[in-house]
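Sharing a structure below in structure tokens format, with a few things to ask.
Shown here: the complex without one of its protein chains, the others still in place.
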Amino acid sequence: MKFEHYGLGLAKGLVVTLKHALRRPMTTQYPEEKLVVSRRFRGYELVWYEDKCTGCATCAKSCPQGNIEIVTVQQGDLYKVQKFELDTGRCMACGLCVEACPYQALYMGMGYERARYRRREVVLTKEDLKPSPERQPSGYAYPEVAEKLPEQTLLVYRK
Amino acid sequence: MVLKSEPMLISMGPHHPSTHGVFRMRLVLDGEVIVDVEPMVGYLHRGIEKLAETRTYTQVIPLTDRLDYLGSMTNNWAYVIAVEKLASIKVPERAEYLRVIIGELMRISSHLMATGFLGNELGCTFTPLLYMFREREKIMDFFEMVCGQRLTYNYMRIGGMSQDIPEEFLPAVKKFVAEMPHYIDEYEQLLSENEILLARTKGVGILPRNLAISSSVTGPVLRASGVQWDLRKSDPYSIYDRFEFDIPTGTVSDVYDRYLVRIQEMRQSIRILEQAIKQLPAGEARSKVPLLLRPPVGEAYAHIESPKGELGFYLVSDGSIAPYRCRIRAPSFTNITALKDMLVGWKIADAVVIFGSIDIVLGEVDR
Amino acid sequence: MTVALSGKDLATRIGKAIPQMVISIADNSITVKSQGLFQVAKFLKETPGLEFDMLVNISGVDYLDYFEVVYHLVSLKHNHSIVLKTICLDRDNPVVPSVVSLWRGADFLEREEYDLMGIRFEGHPNLRRIYLWDGFKGHPLRRDYL
Partner (left out) sequence: MGILGHFQKWLVEHSVPDWASYVVPALTGIIIALLFLFLMIIVFIYLERRGLGRFQIRPGPNRAGPWGVLQAFADFIKIVTKEDIVPYAADKPVHFLAPVVSFFSAIMILAVIPIQKDAYITNLNIGILYVSAISSLGAIAIFMAGYGSNNKYSLIAAMRGVAQLISYEVPVLLAIAGVLLISGSLGMVDIVESQNVPFILLQPLGFLIFFIGVGAELNRSPSDLMEAESELVTGYHIEYSGMKFALFYLGEYGHMVVASAVMTTIYLSGWKGPILPPAMWFLVKMVLVCLVFVWIRATFPRIRVDQLMSLAWKFLLPLALLNLFATALEVMWQDKIGWEQFPWPFVFLNLGLAIVFILVGSKLLFKTGGGQVEV
């Protein structure tokens, strides 16, 4: 070790930390303070519209994990979805199923507090996947939905 | 009288705070001095190359996110370039620019992490790391904005991007690009002239130029060894030949040079970002590619300059919907080849610093 | 721009120095017999004008009938590249000469190929499994491994 700068380098560092000590902390106090997530947020749940779904199983085929299970029964010309199950414990929220859906029946969800105590609770069935006031579809792959969602909070604009 | 002593064997890792995950070094110590070292990897081996053989070409993209999880976007990029080369797919102009913008943001973020953790390994009690987290957080915000997630992006697609950027993206990035040099100045003020940091890093862990080349070391480590080799310049992929930037290189090839090279690369990335934002054309961000892509029989090797070094994908196609063989040339993995040469003779405290200066990510080493 | 050298030109140059080793030639790659791999690699590394000083990657590909080992070589000095391939037909005991003595970087890459593909690199100083543990049965990246 040589004091090449006679300790001035150390003093410079001290000035930087002191300057930071006078700044406002950057931390977000999470449970009380929540940031608005992206409009294209890929939450750990899907929002599924039963009326639009034709049971074509394109989503199941596009899933890298083989996570989506679809069973359909034929009713005349149409197919009725009997079982639509998604194991969110294995879902990696890649969004490929949503992109693949040709009938706009599948959306990513906006939720992110998805921890559960039991494994069976993370398996979402037909009823769990339907939209509700708490389960809003996100704008991922659907720009027209994204436009209506609130703007994301960005740290760049934080003072 | 010569005191009888025997070497002490220490297993550093896989549960060690500064081995960047689950890396393990089998150190043979003489007092505090390292006599021998054997890197041991494989604690995070998930067989991504094997998994890729059972997935369609599009389904492999989420897997590549899980290689170098501090540089997921560039992993996506390398993979899609390889597939595009294999299937001769043309990428729209706008998508190329977006890829450059996203890729350079990723490089800044990854280098921030590398420098911050280097500071942490030097014993800075998290201060530089937390300052750098602040800027990384902003970049993560951008990525969340474009693709909806903060770590496993899965943003690039074969033949473009999954979606075009939202309109609020560019102003925010412009603001970030304008502010960032100031923050880098601040880091440099905190670290670059600090005598303790100089003492700990100057002349430490020297990797001579020839050894670096023959050890297949790439990326900032190779450039710190004085080799002007950056795939963005030497083999311009995508549209890098349209931008003006310099390749920072080191002279002493020690830890300090690697630190400086990373800092300067961040500045160069900002230069590229400025140009790319200015030139960004309008148009489509994704070309029409069939959902189940069947590339012709053949093989392709595509490489990009990822933040860690040369990331390459060697794809062999047999004409089916899944790659026949997907070999990943991971920069982190080859960069630790020269670890022993850098470590022997140094103290145990230098081991973590030298190791940290290589900047590996275990997701990529073990794949 | 890295120039991908033409396989044809290179094959003739190799053929002059080390005859009867090149099996097939593609646009940017040459395939050589595994016995001659080391000589060819040495030739590529040391011939002035070629000087492939960096070994970028080693990939093993299992084509079920034979193994193909692919070496991506690049010269930082001249900024050109070539793909060198070799094949080994013996499925039970595939052996390829090691190039660690030419390029240090082959060390881990060859160990990885040995671990996952089961190709033995003769002359490697420390050919042990790298990812999997020592008692692991089989080589997972082979196409017939389930």
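A, B and C are the chain letters, set down in written order, and residue numbers restart from 1 in every chain.
Rule of thumb we're sticking to: contacts are C-beta pairs under 8 Å (C-beta built on N, C-alpha and C of every residue); 3 or more make two chains touch, one makes a residue touch a chain.
Because the structure is predicted, anything quoted here is derived from the model rather than measured.
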item: Where the missing chain makes contact, among the chains that are shown; value: A, B
item: Residue of B:Val33, B:Leu51, B:Ile247 or B:Ile321 touching the missing chain in the full complex; value: B:Val33
item: Touching residue (missing chain; options B:Leu51, B:Ile196 or B:Ile321); value: B:Ile196
item: Among B:Ala52, B:Met180, B:Val204 or B:Ala322, residue touching the chain not depicted; value: B:Val204
item: Residues of chain A in contact with the chain not shown; value: 1-3, 6-7, 10, 13-14, 16-18, 20-21, 23-27, 29
item: Where the unshown chain meets chain B, residue by residue; value: 8, 10, 16-18, 29-30, 32-35, 119-127, 130-131, 134, 190, 194, 196-197, 199-200, 202-204, 254, 344-352
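The rule we apply is simple: only the chains that are shown with their structure count from here on.
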item: Category of the chain touch graph - line, ring, star, complete, other; value: line
item: Chain B-chain C separation of Cα centroids, rounded to whole Å; value: 25
item: Complex interface listing, chain A residues touching chain B; value: 1-5, 7-10, 12-13, 15-17, 20, 26, 37-42, 62-64, 92-96, 99-100, 108, 138, 140-141, 143, 146, 151-152, 154-157
item: Residue ranges of chain B touching chain A (in the complex, touch as defined); value: 55, 58-63, 127, 131, 134, 137-138, 141, 144-149, 152, 154, 162-163, 166, 168, 172, 175-176, 179, 186, 189-196, 198-199, 291
item: Residues of chain B defined as touching chain C within the complex; value: 41-42, 45, 47, 49-50, 53, 211, 213-217, 227, 229, 234-236, 241, 301, 303, 310, 312, 314, 316, 324-325, 327, 329, 333-334, 336-338, 366
